[in-house]
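What follows is a short report on a single structure.
Removed: one protein chain of the complex. Kept in place: all other protein chains.
The chains carry the letters A and B, assigned in the order they are written, with residues numbered from 1 in each.
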Amino acid sequence: MSNPVLQVNDISMDFGGIRALDEIQLDVRQGEIAALIGPNGAGKTTFFNCITGIYTPTTGDVLVSPEGGAAKRINGMKPNLVTELGMARTFQNIRLFPSMTVLENVMIGTHCRTRSGLWGAVTRNRATRKEEADTIEKSFHLLELMNLEQYSNELACNLPYGKQRRLEIARALATGPFLLLLDEPAAGMNPQETMALKELVLDIRERFNISILLIEHDMKMVMSTSDRVFVLEYGRLIAHGTPKEVSENPAVIKAYLGEDEDV
Amino acid sequence: MEYFLELFFGGLTRGSIYALIALGYTMVYGIIELINFAHGEIYMIGAFTGLIVAGVLGALGFPGSAILVFAIVAAVIYSAAYGFTIEKIAYRPLRGAARLSPLISAIGMSIFLQNYVMLAQTSDFLPFPSLLPELGFVKHFKGILGSSDFIIIVTTIVVCVALTLFIKYTKMGKAMRATAQNRTMAQLVGVSVDTVISVTFIIGSSLAAVGGVLIASHIGQINYYIGFIAGLKAFTAAVLGGIGSIPGAMLGGLVLGLTEAFATGYVSSDYEDVFAFALLVLILIFRPSGIMGKEKIQKV
Partner (left out) sequence: MSNVTKADTGASQNPVAFFLTAGCESFAESLRKSVLASLWFIFLTFPIMVIKVDTINKTIDWRWMNMAYIGIGTFVLSFVWRWALARKELTKEESTRENISEKMLDRISSNSYAKYGFLALFAAAAVVFPHAVGMYQTNIMISCLIYIVLGLGLNMVVGIAGLLHLGYVAFYAVGAYSYALLNMHYGIGFWTALPIGALFGVVFAVLLGLPVLRLRGDYLAIVTLGFGEIVRLVLENWGDVTMGPSGISGIDRPGFFGVKFGVMDSITYAYYIMLGLLIFTIFVINRLQNSRLGRALLALREDEIASQAMGIDRTKAKLLAFALGSCWAGLAGVVFAAKTTFINPASFTFWESAIVLSVVVIGGMGSIRGVIAGAVILVLMPEYLRAFSEFRMLVFGATMVLVMVFRPQGLISAKRKIYTYVKGKSATNE
């Protein structure tokens, strides 16, 4: 078993007296696809916000160790620094830059891996020109990987829903992460698109040699892609294990699958 | 001690007016999250309407108390009508637009209204008749508390209590609170959001009009520019108390009024306005949620 790249120790999150997360313990190992599931309102997105610096957890620790290095405590760190460390995310309710082009959206993702500043921008010196060219090339390749290259000059807001979700993944990959956090990537997709997405997620792991933590409602997708599954209910972790173990866990069936059949 | 009390009551009077205007800012902000930059101008228009009505009735020989009542009623009606119309023209078409758009529209409206009054009336200061009656018993506090101070403070207290009761117990008040918490949900359960927003503007504007007539009569002169500074200060009061919070606006107004009174009384009167703005900058830096405000959870 490889080392955890993300280790979350007993984090809790209170919103003025309401406990949204209660002592969650979770880890993601190198090269693993882990899934976080649970009924609506279980606190999955709050969990993402806690580990990416948008919220500061009330208690507990978030530790990351990119490439097996020493673990680093990141709770309370600003979101941009978390991204710079190598954790990139997508958003449940898509947050692209709507009036920028598809290519530009991905180019923004490279921001924390590029350096040119004010001086470079004004003088447009050789280093800056090279960096721009590299940025464009890298971003375009990511679009090709997502099958979005023919839309590169469209405005992001004009893309259909499923493609916007893929663009968000491309943008997150452009930040050069070791851990990719996907918040309901299949939401709003039709079955074919979901199938393609499943392949894509597996392909991304191989190609970039990264780990993935996934929030998803589509059980087929979760069961067929994930190595391990964590189940949240009312802000508590009620089960974790392999997809098989979790799907046979009575508490999970009661809390989630049993009640959520109509989804 | 006497000087202290004089400053104290002066600050209370000032603060009452700030509170009356701040209520409009805070209510509108609570419901549509917009700083209504034109609110100061509504207050100014209230004061001008009061002046015009007082002038006409005065020329016709009406008695003082009737003039006061008519001036306030007319100011309230007109300010409310302006508030209602402004919302409809400058803010309603922009619902759902980028966040900067309604703010810029509000600035534009504020500039427009100032110039409208300046061009239609005058750019000079106009004397405002003192409409507030002399109260006999206030004489005992000579040098500390004047009749008009007393009337302003009491009126403000009455208005604030009435507003609190309105919001707490009436159907419209409940609808307003619901809309402030979650507009979409309120709409789903059958609250007419458009009406709620209009009513909010009408109430806020009416309160500003009351403040406008009272303070104009207390100070004795007005011009088209009074809304700008008063608006800025009232906004400071609203932020100080915690924007979106009604008791916060009242408290914020009083705190700001007292701060200004003591600062000008004991430090320097040249920098009267600087104290208010410096206070604003400091609160926003150290406690943006204000005294009574709750910290807002950012939804992602």
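Observations on the model:
In this text, contacts are C-beta pairs under 8 Å (C-beta built on N, C-alpha and C of every residue); 3 or more make two chains touch, one makes a residue touch a chain.
Every value quoted in this text rests on a predicted model; they were computed, and no experiment measured them.
Just so you know, the chain we are not showing touches A, B across the whole complex. Considering the whole complex, the residue from B:9, B:43, B:201 or B:235 that touches the absent chain is B:235.
Across the entire complex, the residue among A:120, A:188 or A:241 in touch with the chain not shown is A:120. Considering the full assembly, A:103 is the residue among A:103, A:214 or A:252 that touches the omitted chain. If you put the hidden chain back, the residue from A:7, A:45 or A:135 that touches it is A:135. Looking at subunit B, the residues touching the absent chain are 33-35, 45, 48-49, 51-56, 58-59, 74, 78, 81-82, 85, 89-90, 93-94, 97-105, 107-117, 119-122, 126-129, 228-229, 232, 235-236, 239, 270-271, 273-274, 276-278, 280-281, 284-285, 288, 298, 300. Of the residues in subunit A, those that touch the hidden partner chain are 52, 54, 78-80, 83-84, 88-89, 91, 95-101, 103-104, 107-109, 111-114, 116-118, 120-122, 124, 128, 131-137, 139-140, 152-153, 155, 157-158, 171, 175.
In this text, only the chains that are shown with their structure count from here on.
Annotation: 47 Å between the Cα-based centres of subunit A and subunit B.
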